[in-house]
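And then chain A:
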Amino acid sequence: MALPHIMERSAVTEARPDRSPAGSAPVISATDLDLTFRTNDGPVHALKGVNLAIGKGEFVSFIGPSGCGKTTFLRCVAGLEHPTGGTLTVNGMSPDEARRARAYGYVFQAAGLYPWRTIGGNIRLPLEIMGFPKAEQAERTRRVLELVDLAGFEKKYPWQLSGGMQQRASIARALAFDADILLMDEPFGALDEIVRDRLNEELLRLWDRTGKTIGFVTHSIPEAVYLSTKIVVMSPRPGRITDVIDSPLPRERPLDIRDSRAFIEIAHRVREGLRAGMVDD
Partner candidate 1 sequence: MRALGPVLVVLLALLALWYAAVPVMNVQETLTRAERAGAVIEPASAVERRDMASIGLALRNAGQLGEAWSLERPRLPAPHQIAAEIWASTWDEEVNGRRGIVQSGSFSNRSLVYHAGITLTATAAGFAIGAVLGILLAVGIVHSRVLDLSLMPWAIVSQTIPIVALAPMIIVVLYSVGVQGLLPKAIISAYLSFFPVVVGMVKGLRAPDAMQLDQMRTWNASSAQVFWKLRLPASVPYLFASMKIAVAASLVGAIVGELPVQQGGLGARMLAGSYYGQTAQIWAALFAAAALAALLVWFVGWLERRTLRAMGGPA
Partner candidate 2 sequence: QEMDEVTLQLKWVTQAQFAGYYVALEEGFYEEEGLDVTILPGGPDIAPTQVIAGGGADVIVEWMPAALAARENGLPLVNIAQPFAASGMQLTCWGDVGIESPEDLDNRTLGVWFFGNEYPFLSWMSTLGIATDGASEGSVEVLKQGFNVDPLLQRQADCISTMTYNEYWQVIDAGVTPEELVNFRYDEQGVATLEDGLYVMEEDLEDPEFVDEMARFVRASMRGWKWAEENPEEAAMIVLDYDETGAQTEEHQIRMMNEVAKLTAGSDGALDPEAYQITVDTLLGGGSDPVITAEPEGAWTSAVTDAALN
């Protein structure tokens, strides 16, 4: 029962590459991507035949059950993992080249701030590594701190901030060197719903202001629906894309939008996609 449904979605997915907005070349483009981990217990097929094109300025969420390869895909894009098949380009380059060109900022699940550096020091860290001049480091740090609403906390240490503030600092750090692409792997997974709501709102505003391309992994259906222009639903073993949903929601999204009909419908479709993937398993 579930199978034809998926097939249909997959067909849609494969047709995508040419459909990227404004007809311009996609920022991230994956064709027939395959990745197999070799482990002691034999190979783990983490990604299989993944096709996806992400256009400039899109906000793409990845959702799927645990272990379906969301993180793996994001890591491939970041050049942290190397696909065993297919092609993947970022800004027309290979992911490794893109990494060396510092084409993206990456936000990990936990905030991962260094406890021995102040918030300002943490944000300066990538700038130091990339060799920005001192004055510019200070200027950029100031700017991103303002962007994530943490002005005044520059001299504080991470443990002096709440979890939500830490996560914002971590986002600021990824923004500091102003890459066009932002990759975020479950950045709000550890936060409670209310804080999460607020950060979601802020993230949307930031995206709106900066026009960045964002890849966003989440486990939460409402979060995915609320944030994205495009939702990628994945299923595990081997990880593949079962559905790609273009959101009809407007760019402006008050939190109330979650009680709207359209929102609930997309959420329903995502849930269906997820269940189908599970049954299929």
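Inclusion criterion for the candidates: all candidates are chains of the complex that A comes from, given by their letters.
Just so we're on the same page, a contact is a pair of C-beta atoms (placed from the backbone, for glycine too) under 8 Å apart; a residue touches a chain by one contact, two chains touch by 3 or more; residues count from 1.
Keep in mind that this is a model prediction, so the values were computed, not measured.
K.L.:
By the touch definition at the top, chain A has one partner among 1 or 2 in this complex. Which number?
P.N.:
1
K.L.:
Would you tell me which residues of chain A are touching candidate 1 in their complex?
P.N.:
75, 78-80, 99-100, 102, 104-106, 108-110, 112, 114-118, 125-126, 128-130, 157, 159, 177
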